[in-house]
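One protein chain omitted, others in place.
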Amino acid sequence: MAESVKAADDSRAPVSQRPKTMAPPSDIRDIGALVTVNIDGQDVKVPMGTTILEAAKKAGIRIPTLCYHEDLCIAGVCRICVVEVDGQRTLQAACAYPVTSPLKVKTHTRKVRQARRHVVDLLLSTHYGECYSCFRNNNCELQALAKECGVDFFRFGHPEQPRYEVDRSSYSVVRDMNKCVLCRRCVRTCIDLQEVGVLEAIGRSANTKVATFLDKPLGEVVCINCGQCINRCPTGALRANDPTDEVWAAIDDPKKHVVIQTAPSPRAAIGECFGQPPGKALTFELNTALKQCGFDRVFDTNFTADLTILEEGTELIIRLKKALVDKDPLVALPQFTSCSPGWVKYIEHFYTELLPHVSSAKSPQQMFGAIIKTYYAKLNKLDPQDIVTVALMPCSAKKFECNRQEMCSSGYKDIDYGLTTRELAQMIKEAGIDLPNMPKSNFDDPFGTATGSGVIFGATGGVMEAALRTVVELVCGIKVEDLFAHADIIPVRGFEGVRYAEIPITKVGPVPDILKPLVKDWNWLKGATLKVGICHGTANAKKVLEDIRAGGKFSECHFIEFMACPGGCLGGGGQPIPTGPAIRAARAKAIYDEDKGYAIRKSHENPDVLKIYKDFLTDGPCGHLSHKLLHTHYTARGKYIV
Amino acid sequence: MISSRRGNFTFNGIAPEAGLKAALQKGRAGVIGELSASGLKGRGGAGFPTGVKWNLAAAAKSDVKYVVCNADEGEPGTFKDRVILSDFAPLVFEGMTIGGWAIGAKKGVLYLRGEYIYLRPHLEKVLAERRKQNLLGTKILGKDGFDFDIGIRMGSGAYVCGEETALIESLEGHRGEPRNRPPFPVDTGFQNKPTIVNNVETLTWAACILSKGAAWFKKIGTDKSAGLKLYSVSGDCTRPGVYEFPLGITVAKLLGEVGGENAKAVQVGGASGRCVPASEFARTLAFEDVPTGGSIIVFGPQRDMLRVARNFMDFFVEESCGQCTPCREGNVKLLEGLELLEEGRCSMRYLRELCALGETMAVASKCGLGQSSPTAFLSIVQHFQDELMGRMHGR
Partner (left out) sequence: MLVTEQEQLKAELQELATRHGRRRDALLPMVQEVQRRHGHVSSYAMQVIADLLDIHPVEVHSVVSFYSFLSARPLGRFVIRVCRTISCDMAGKDRVARQLENDLKIKFGETTPDGQFTLEWANCLGMCDQGPAILVNEQVFTGVTPEQVHGILEQCRRRFSAHALAQTAEHAV
């Protein structure tokens, strides 16, 4: 039923920054052969081609690193990880040196210690770092290295004045190149991991700096605001645009009714900011903490995630009907998801001709804002003008999204401020609240009921799984559990970059009430096979879009989930730093565990959602009012910059 | 422009295509055997045995391989490759063709530095002639299955592209930033295919060796540094230019030949080489003593060694690729140190810190540029400390 697409080796990173490609052993007996590396007197057996750094990790020996990042290809440029290899005149970068024959390595000789000290000294001599006022204070790799290498004074000086103006032009990402140490992790993230191509090294020698095309402000280039560069920056050179002060001001203002919605991914990760191991969700502790901070209401974004499933699912049914029943040649299929704002901006820049494929449904964050400033305001007799909507998101692109001009169909800005996981953690700390030890409390009504479907939005494949749970039940008239044990649709889960699945519709059921205005029966879907695709990370999105352009198998899909960030929202650009495959896997586990714990696990069974269609959005999903409030349109931005 | 050639050059007496014909006769293994026996080492400065390099590339399993001629002669004080390219281009291309034959490559690239763009028309003409004479193209000299052709690619003003992996990056359309090694180009080079990158002079000698025999070459020079070498001589001497001498010649003898007897120091190996003071003029120019790519810059008695050092550091600060920390930031610190010395504000303690930093740069930098950039600074500080220290402000 499911089938994986193997990612081709088409890395676009400069060869100097690509992982080692080892020539296949000429002798068949060498394949998978083990070599012995002696590190500081300790023998460790590793497969051929393992780097010294990996071998040392295996032996439990720590080698400090800076430009190295698990998610990225090897650069070998910072030279912090240098070690002495027996028989070599110069020191070798442990991160970049593949072991192909027995080696003797020493990791902390005088030469090595002096070199590391010097490297840190040199970095500090150009790093205009004001540790006290830096958001990475205590979570900065350069700071930690200085301590580890025993830096006790600025041997080669320390800048007293900033060299560059801080770039605050973007709603999402702030760049302070005075703190940049030129490890180029952001460059490798942007060009290689995400293939967006906004940041590169410009200039040469000591004038090298990481910059955008023509050194334009970030707000004016093709940045999609995914913030993956922030997650991988070792220092405070990249950070999210922080609205904490404005949020505190709203809380302090007695006239304002401050409402916060929390998304599942930050809840699964915020504990990491409080010294908890990754993978421990603090959803209900957070509710209490937020109330203590002074938020008037705490809502669960899952509610509008469920709403999104109904809106987006209905839109899909409309498109399918147009294509299959009305034989409309202009209908754009496959339909693309629209909840990842980084992804939306990506397609607006790079694949403008495919924009009609993007679902017009707003993201859950924006839907919630629109509902709060209309339905909720009326229900509670509040003037929407006095409501301040805050969203806790794992995402830096959400900050851009809430500032999109089209996002105010109620007459008010849907969402006033987007907070990242990191920023909210800081607010909670500032309020002196010990989050992990807070008592648990529930979300506020009238959106108190959530389903497991909303929770899994946080992981790649989650939106698709949630949509399938609903579509299968509504169309086939059977329980999802009859098809997939525990309603876990395993084929769409996982971390593979691009995934594809087929669900045959063997039988159809009666049309549920909520969809009756749209379709009379499901007979036109009988015998059809629902084809879906899932991808995460814009580099993978690019593969799928290119496949569609070329008329490949993804062009025959009906619905494709796109997430800008590797791993989906749980790996978002607003999540705690550091990130890595193991951390993201732990967060995913927390999310799927939370899903299991819900009594209701399907969006269309959420009573609060059904109630809102009964009481407020009375013309049903994709009806007139929901179109006005819950749907949006897109801008073909293109990639040319004048 | 006047000719830079001084004295007789072996290249003059080489019969055209004698080397290539001998190579085809000897077979691939024979060529590599001959080169190994000759003891020829890389003439660009690094001194890697050419026979070993070709052998590794020949042994690498791949349908596609490349021969790259490194004509990115950027080392300050070096201009012998310019002379070879303008006067002996056929011999260079012959050397490349022999390389292609030896390792099984069909394509050669000559990477010519942008500063030498005026040589390009001449080189293209020589290539066209060779194609006409079936010295390039398919079935070269009637040899079945031996196809080889050469293209010219230009540099654009970046010294670091003389580093072989940076050169390959540049050929592939990237910034000239050196790669991590291993893997080496002989295994993973241009377009990730096995590639030999050889200096212009090395390839020319390879052609001579095939023509005149390994024994002839091996006999000249010293045990560890066999054969002849071209020296680019400039600075305070009466007869600057390009000379051919055996390796192992003493600095003093060379100075006598070029009219630089009263020198107070000689920079051997260009900006990345070391400064040899008069007291050490008995030393030899050889891989085992003072290695050089052929750059000899003579400093007369009146030269201010601080200004010399500063010129070199200016050069490296400008030409570092900016990729790795020790080279990018370290060279700036050394330059700033020289400024302090100029102003008479550098403490002995700080000078020692800088020398230690120089040692770090020499071992911790990513490529040869950063590793050799502090050499001039360190040797000048070592030998002329007295001249450098205690300057009066404003002098």
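Some notes on this structure:
Which chain is which? They are A and B, in the order written, and residues in each are numbered from 1.
Definition applied: a contact is a pair of C-beta atoms (placed from the backbone, for glycine too) under 8 Å apart; a residue touches a chain by one contact, two chains touch by 3 or more.
Just so it is clear, the structure is predicted and the values come from calculations on it, not from any experiment.
Residue B:Gln191 is the one among B:Asn12, B:Gln25 or B:Gln191 that touches the chain not shown.
Touch with the chain omitted from the figure is made, among A:Ala485, A:Ala582 or A:Ile641, by A:Ile641.
Taking the complete complex into account, A:Gly197 is the one of A:Pro98, A:Gly197, A:Pro364 or A:Gly574 that touches the chain left out. Note that of B:Gly235, B:Gly269 or B:Pro326, the residue touching the chain absent from this view is B:Gly235. In the full complex, chain A touches the hidden chain at residues 12, 191, 196-204, 211-214, 221, 639-641.
For chain B, the residues in touch with the chain missing from this view are 1-2, 4, 73-79, 81-82, 113-118, 153-159, 170-176, 191, 232-236, 240-242, 267, 271, 295, 297, 303, 307-308, 311-312, 314-315, 318-319, 321.
As a working rule, only the chains that are shown with their structure count from here on.
Once the centre of each chain is set as its mean CA position, chain A and chain B turn out to be 49 Å apart. The touching residues of chain B, when paired with chain A in their complex, are 60-61, 158, 165, 168-169, 172, 174-175, 177-180, 182-183, 187-188, 192, 317-326, 328-333, 353, 356-357, 359-360, 362-366, 371.
If you check the complex, the residues on chain A that touch chain B are 14-16, 20-23, 26, 74, 76-80, 82, 89-91, 93, 96-98, 100, 111, 114-115, 118-119, 122-123, 125-126, 155-156, 181-182, 201, 203-208.
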